[in-house]
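Provided herewith is a single structure, encoded as structure tokens, for subsequent inquiry.
One chain of protein is taken out of this complex; the other chains stay put.
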Amino acid sequence: MSDEVRIQEEDFSIEEEVRRLRASSKRIGAVVTFLGTARDFSEGKTIEAIEFEQYAGMALKALKQLRQATLERFDVVDVRIVHRVSTMKPGEQIVLIAVASEHRKEAFEACSWCIDTLKETVPLWKKEITPEGESWVVPHP
Amino acid sequence: MSDEVRIQEEDFSIEEEVRRLRASSKRIGAVVTFLGTARDFSEGKTIEAIEFEQYAGMALKALKQLRQATLERFDVVDVRIVHRVSTMKPGEQIVLIAVASEHRKEAFEACSWCIDTLKETVPLWKKEITPEGESWVVPHP
Amino acid sequence: MIRVLFFGMLATKTGTREAELELKKQGATVSDVLDEVRRRFDGFPDGPLLFAVNEEQADLSSPVKDGDEVAIMPPFSGG
Partner (left out) sequence: MIRVLFFGMLATKTGTREAELELKKQGATVSDVLDEVRRRFDGFPDGPLLFAVNEEQADLSSPVKDGDEVAIMPPFSGG
């Protein structure tokens, strides 16, 4: 549960993740977090729930590579990533990326790049459950 | 304590602020937070503590105007801002800006703009306490 | 024997999460695996596809040998 990178069914605590992130250094002056949450409405459809499928093994590996790439590409102190894969109702937490750095600019850039790149490189697929049935989400290019 | 904008001596909880922020709508798909923390080292000096002075009255007014300006300028759902003014040791939390939006791009842009603009428009002054004495921080242009 | 995995809408369309297939050809690639999959599963989607060989991202020209696990994946939609 204290791994910097996790894929899990259960919910997570932002406070707890930020606390662990900040424990790594007192040089940290900025922490930027991105939290993705399940919406009740998407492209004209009412969403009752969403569900994620993962390519287990590869997904966690890709997430670890993503953390490493973020640390190498940006001048940041530490990065934590948690992604849930259970069935989630609107309002539930899906994904958290937390980035710590000495100065804020780097933390913003790294956090934003990290979620963009997660969407492109981590084998996870979202299914939306609506009153009319289920459908797999097709990402926009 | 549930005000969207506060200046206070006591510490705050990110989890609690994000929970209140998210309670405003189920359309929220993204929450970006910026947390500023006290560092133990700044421009070659060891920092023992920092202290903030505010122009009480004007500072809170400026912070409320900042929240309003952020809501008007960006396509975001809600914004919360908390800034502490007590004496803080390295590692302590200073300021939190939390922004909720439907899509992540707007939340990142609004959060980043909000902390930049806070530094320019809110009458708060930071004093650093080092082993050699106290000094007021002169912001970089 | 090659183990082929399908994810997301591809598993829905094929009606299965995995298939096994034999590649006779020497120097086979992901492209050959995809051809064989298209022969076996009528109406397999044309749309953009991603591939992995043994849990590492790959492309149509990546080599595939006996015992490999080949994943055929729709565009990712995590986050």
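Residue numbering begins at 1 within each chain, and the chains themselves are lettered A, B and C in the order written.
The rule is simple: a contact is a pair of C-beta atoms (placed from the backbone, for glycine too) under 8 Å apart; a residue touches a chain by one contact, two chains touch by 3 or more.
None of these values were measured; they are calculated from a predicted model.
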Can you pull out the displayed chains that the omitted chain is in contact with? B
Sole residue of B:R6, B:R39, B:H83 or B:R104 that reaches the chain not shown, by the stated touch rule: B:H83
Spell out the interface residues on subunit B facing the chain that's missing from view. 36, 52-55, 57-59, 61-62, 83, 94-95, 115, 118-127, 136-139
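Keep in mind that, in the parts below, only the chains that are shown with their structure count from here on.
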Measuring from the mean of all protein Cα atoms shown, which chain centre lies nearest? A
How many Å are there between the centre of subunit B and the centre of subunit C, using C-alpha atoms for each centre? 49
Chain centres from averaged Cα atoms put subunit A and subunit B apart, in whole Å, by 23
